[in-house]
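See structure below.
Only a single protein chain was left out; the remaining protein chains are all shown in position.
This part shows chain A:
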């Protein structure tokens, strides 16, 4: 819509000619100039400029929809009103059905906590037919760090849905729906994204998983502000992919240590009532999500996976629907499962903290349990 040609907009002939003579061919060119600039450039009066701008604006502006018709449309056309159930009952209940369509859902946590396991489980679920709770479609899995294990995928399938996966043809069919891409650089990733857009248009792909976003950027030589800029195009592109195809997009993110440069206090934040700023800083976790604040704004749902006093928790840190809840979970041979469906409500900034306490012991214990 932004690149609509002026020639296609029904304007009075005289002004249309002037626009083309001055090389203003798209609506974007015309709308980024102010009224006075246009008057100077086109040598016409204010009223003509105003009427031309209002006509162009009317055509370029998107149509409206009432929130009610939006809701009805979603519930009619989409699976469960636009949610993909994860199979974790407590989490699905908190998220009003599951992972939302059309927006980015982020999984962030320290290494080895279970992000890839969660992604494997979700990919498997998405490939299943709808009567098993799946999306009955293809899944594109972008595996940046080569962590995808098809053996583990089939093990999860066999333990969770033995009736399907025991039959070799069915197992092949389901596993065949999961397409794994392994880009080795950001440029390759960019290319694959553009190809993905095409296959999404053909409606065969029902979910996109990117594991992990942070690893793509950390490999690049640019630092600081320019790195943010390269990523901003990708963020925008992935968001628009998710939105026009209305599929769930799951992205994993890593953690890093907090630098002393990191702005943890905001200039507009007042001191807490008991003046205990000093003590709160001590208990703040030293881990933060990688990829910065622009990324944090772009994701709609953020699920923090962390380890605290020997147990693992999945916390709903950012969600437009769910209150800030934490669910204990563990990794089993059939994937990931919650130890309790009643989430514990976490108040204040604690919900965003990422803890890694007692994590090493868990990893060792977990490995024994898996074999």
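Keep in mind that, in the parts below, contacts are C-beta pairs under 8 Å (C-beta built on N, C-alpha and C of every residue); 3 or more make two chains touch, one makes a residue touch a chain; residues count from 1.
Rule of thumb we're sticking to: contacts and distances are computed from a predicted model.
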| item | value |
| --- | --- |
| Which of "3-ketoacyl-CoA synthase", "Mitochondrial ribosomal protein S9", "DNA repair protein RAD51 homolog 3" or "Serine/threonine-protein kinase 19" matches, in UniProt, the chain that is not displayed | "DNA repair protein RAD51 homolog 3" |
| Candidate in contact with the missing chain, chosen from A:56, A:88 or A:217 | A:56 |
| Listed residues A:5, A:46 or A:187, member touching the removed chain | A:46 |
| Selected from A:32, A:150, A:204 or A:333 as touching the chain missing from the view | A:32 |
| In chain A, positions touching the absent partner | 1-2, 27-28, 31-32, 34, 39-40, 43-46, 53-54, 56-68, 70-71, 74, 81, 96, 100, 102-103, 225, 232-233, 236, 239-240, 242-243, 261-263, 266-269, 292-294, 296-300, 302, 317-318, 320-321, 348-349, 352 |
